[in-house]
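Attaching a single structure in structure tokens format; questions to follow.
Only a portion of the chains appears, each positioned as in the full assembly.
Labels for the chains are A and B, by order of writing; each one numbers its residues from 1.
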Amino acid sequence: MISITNETIDTNVVLEAVQDHRAGAVVLFLGTTRSITGDRKTDSLDYECYESMAIKKLEELESIGRQRWDVIGVNIVHRLGHLLPGEASVAVAVSSPHRAAAFKCGQWLIDTLKEDVPIWKKENWSDGTKDWVHPGLED
Amino acid sequence: MTLHIKLFAVAMQKAGTSNLEIECSMPATIADIKHAVLERCPELDQVIPHCRFAVDDQFATDTTIVTEQSSLAIIPPVSGGT
């Protein structure tokens, strides 16, 4: 399952959704934003997405992950809107009978999400400036 | 005819709109659309080379054919997941 939410990510809820009596392993990834980047301080962040495409892409990721690895539960949650540094913006949970599949699938999901899911982050710096973050695109 | 292109993040910021209207003769490829976008909106010239285009919620290439019904978007490098 996949979801996009404006609410705080509750890791217990994320984990419960993938638990299964056939699963011996659960791997959870949480992505958070550091408050310090180089010598700049982040006050807050804003996430936006291209929703119809983001949902399709996330569903595609789940589907490909299930084809490639022997996994049972997949749960990807991305948060949008206004976040404070340290709050989780994304959670990826995978359960599987054996742990290697859960690690591999979980890592592939977050790696690919960060490449291909149309979600963008804006840094609201403590000096009052704001920057959209676009890896590879220097302003 | 008039096409509507969704813009996000820095592309939206530089163009000053989240919904860019361009004129383009049909049928067109993404390469044609790119050209029309830059004519209409030269302030995107530093951004577009780093962006992908999406047609109907899928990434497109320069040779992808666009129809009147296509849903179009410019996808700057994404930064979700952290």
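The criterion applied here is as follows: a residue touches a chain if its C-beta (ideal position, glycine included) is under 8 Å from a C-beta of that chain, and two chains touch if they have at least 3 such contacts.
A quick note: this is a predicted structure, and the numbers were derived from the prediction, not measured.
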Whole assembly, copy number of each distinct chain: A x2, B x2
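In the analysis below, only the chains that are shown with their structure count from here on.
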Between subunit A and subunit B, centroid-to-centroid distance (C-alpha), Å: 25
Subunit A residues within the subunit B interface of the complex: 31-33, 47-50, 52-54, 56-57, 78, 89-90, 110, 113-122, 132-137, 139
For the subunit B and subunit A complex, residues of the former touching the latter: 6, 8-10, 13, 47, 50, 54, 57-59, 71, 73, 75-82
